[in-house]
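Up next is subunit A:
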Amino acid sequence: MYVICKVDEKKCNGCKLCIWACPDPNVIVFDPDSKKISIHQARCKGCGLCVAACRQKALEIDAV
Partner candidate 1 sequence: MTRRMFKISAGFEEVMPPEYRELVEKGPFEKQLGVAELGTFKELLEEHPLCAGCGLALSLRLTLISLPSPEDTVIVGATGCSSLAFPQVAVHNIHSLFGNQNAVATGLKRALSLRFPDRAKDVVVIAGDGATCDIGLESVMHSWFRGEKLTTIMLDNEAYANTGGQESGMSQLGTVLNMAPMGKKFKKVAFPEVAKAAGCVYVAVAAPHQPRRLERSVRRAILIAREIGPTYVQLYTPCPTNYKFKPADTLSVIREQEKAGLFRPDEYLSPEAAAYIQQLEEAKG
Partner candidate 2 sequence: MQEKTFIRMSGLGGQGVVTAAHILGVAAVRSGLLSTVNPFFGAEKRLAPAESYVRISTHPIRERGEVLFPDIILILHPHVITLGKCYTMPFFEGLQPQGKIIINAPEPLPLGERDLAQLAGLAAQLYYIPATQVAMEVAGTNLSTNIAMLGALLGVVNLVKPGALEEALTERFGGAKFIASGTTAALDDVLKGKFAKVAQLIEKNVAVAEQAKSCVQQYAL
């Protein structure tokens, strides 16, 4: 992809707001053990809705 969504694991509190805001399926994966999210980069379209939804400012979109 020509964009990449990055998550700052230190800031992520596992609230899932980003998962609920993403228009694409199975992009943001939640790990029940660590209570953190990770991003499936190949599926991300880089719209930035997750960034807008995150209250912890844990997410950012970068061009590759």
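Candidate entries met the following condition: all candidates are chains of the complex that A comes from, given by their letters.
As a working rule, a residue touches a chain if its C-beta (ideal position, glycine included) is under 8 Å from a C-beta of that chain, and two chains touch if they have at least 3 such contacts; residues count from 1.
Predicted, not measured: the structure shown is a model, and the values here were computed from it.
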Subunit A: touching candidate in this complex (1 or 2): 1
Candidate 1-facing residues of subunit A, complex: 16, 19-26, 28-30, 32, 37, 43, 45-49, 51-53
